[in-house]
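Every protein chain of the complex appears in place save one, which is left out.
For chain A:
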Amino acid sequence: MAETTITRDEVAHVAGLAKLAFNDAELDQFTTQLSDILNIFDTLSEVGTDNVDPTYSVTETVNHLRDDVADNWGQKQELLDNAPLAAAGLIKVPAILDGEGE
């Protein structure tokens, strides 16, 4: 059985996507740990799945849909109260630089 490996660069890349910053020692540690975890999952590849469709949902349900009817649950104030910072009905967050996000 071929062992799945993850490289140090891949770990750094995934950490970057998750907005996490690791030092060298941490990177080494996570590379080892993640490789070990992936190796456990390698057990799964021992099962032949050539004729099995991918599972996208664990229930058999399809077309569980809602009619297009608006219903305001009136949760604005509770939600804002639960935000770390809020002002004038808006959620207050550390300054965002232009050009990030989608």
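Keep this in mind: contacts are C-beta pairs under 8 Å (C-beta built on N, C-alpha and C of every residue); 3 or more make two chains touch, one makes a residue touch a chain; residues count from 1.
The working rule: contacts and distances are computed from a predicted model.
Novice: Using the UniProt record as the reference, specify the protein name of the hidden chain from among "Aspartyl/glutamyl-tRNA(Asn/Gln) amidotransferase subunit B", "ATP-binding cassette domain-containing protein", "LLM class flavin-dependent oxidoreductase" or "ABC transporter permease subunit".
Specialist: The correct option from "Aspartyl/glutamyl-tRNA(Asn/Gln) amidotransferase subunit B", "ATP-binding cassette domain-containing protein", "LLM class flavin-dependent oxidoreductase" or "ABC transporter permease subunit" is "Aspartyl/glutamyl-tRNA(Asn/Gln) amidotransferase subunit B", the UniProt name of the unshown chain.
Novice: With respect to the chain omitted from the figure, which of A:N23, A:T43 or A:N63 is a touching residue?
Specialist: Residue touching the chain left out of view: A:N63.
Novice: Can you list, in ascending order, the chain A residues touching the missing chain?
Specialist: With respect to the unshown chain, the touching residues of chain A are 13, 17, 19, 56-59, 61-73, 75-76, 79-80, 85, 87-96, 98-102.
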